[in-house]
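Missing here is one protein chain; the remaining ones are kept as they sit in the complex.
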Amino acid sequence: MSVALTQHTLSVQTHGRSFVPLGSRIHRVLDASELRAGICTLFLAHTSASLLINEGADEEVTRDLERFFARLVPDGDDLFLHRAEGPDDMPAHVRTALTQTSVSVPFAAGSLSLGAWQEVFLWEHRHAPHTRTISVTLIGAAQ
Amino acid sequence: MSVALTQHTLSVQTHGRSFVPLGSRIHRVLDASELRAGICTLFLAHTSASLLINEGADEEVTRDLERFFARLVPDGDDLFLHRAEGPDDMPAHVRTALTQTSVSVPFAAGSLSLGAWQEVFLWEHRHAPHTRTISVTLIGAAQ
Partner (left out) sequence: MSVALTQHTLSVQTHGRSFVPLGSRIHRVLDASELRAGICTLFLAHTSASLLINEGADEEVTRDLERFFARLVPDGDDLFLHRAEGPDDMPAHVRTALTQTSVSVPFAAGSLSLGAWQEVFLWEHRHAPHTRTISVTLIGAAQ
């Protein structure tokens, strides 16, 4: 089984602090390739937003995740000296450190091998809208 | 050095909230392949359990990790609105967000390149036993 590699770039517009599901866009990249089985590595080229794999069925889960992180890493915390871009600047970097900048998801039979409840999210940590860039690398076999 | 890819699925039975070492099962998958050097990517298809690489020599370490996470993300916390499956439901999702769903470990000379003290664990975050599915993808060269 010989292995091939393709790379793509996704641009995602966020509307401030919130979760953006990515699964359907990743599947379109996968469908456009000839690869059927392998690894899809996502990389977010930013330090104040994250990639997160978690439950996508009940929206209360991501709302609770947001509540938990807002309590754990309070905006405007006096601890932080890096405040160049406002009270949510340094908390966004901490949230990024506590979650993921790159995630690798297997695919088989041309489809991501996500669990029944899993979704891949971009988690925007800044309150202002941002345009975020995600690199998608597929390494796999056409079978 | 031409590169090949193989995929396997592991099923792991947990006994409630605890750590299950995976290293010996991953090594069996690696031994059964002809690949000698490359990357082993593990992916856990669940949102209330994690993959974790940490010290496996002294069991007090994983017990202390459990104590820390139980204090950081308390079961039954009033903050959480998603409680469909009980007081450990949403804390399990938060613990998953704070740790890993996928990890990539290199291998060389047919063996995982883990450090002297490292073990790969499945960390079950729910109190009830669960059957968990892990996808193992090996990308590497037979040399």
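Note that the chains take the letters A and B in the order they are written out, and that residue 1 is the start of every chain.
Note that a residue touches a chain if its C-beta (ideal position, glycine included) is under 8 Å from a C-beta of that chain, and two chains touch if they have at least 3 such contacts.
All of these numbers come straight from a predicted model, not from anything done at the bench.
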Interface residues of chain B (partner: the chain not displayed): 1-3, 37-39, 52-55, 58, 60-61, 63-65, 67-68, 71-72, 98-100, 103-106, 108, 113-118, 139-141
Absent-chain interface as seen on chain A, which is shown: 2-5, 7, 41, 43-47, 72-73, 79-82, 84, 90, 93-94, 96-98, 100-102, 104, 133, 135, 137, 139
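Just so it is clear, only the chains that are shown with their structure count from here on.
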Distance from chain B to chain A - Cα centre to Cα centre, in angstrom: 19
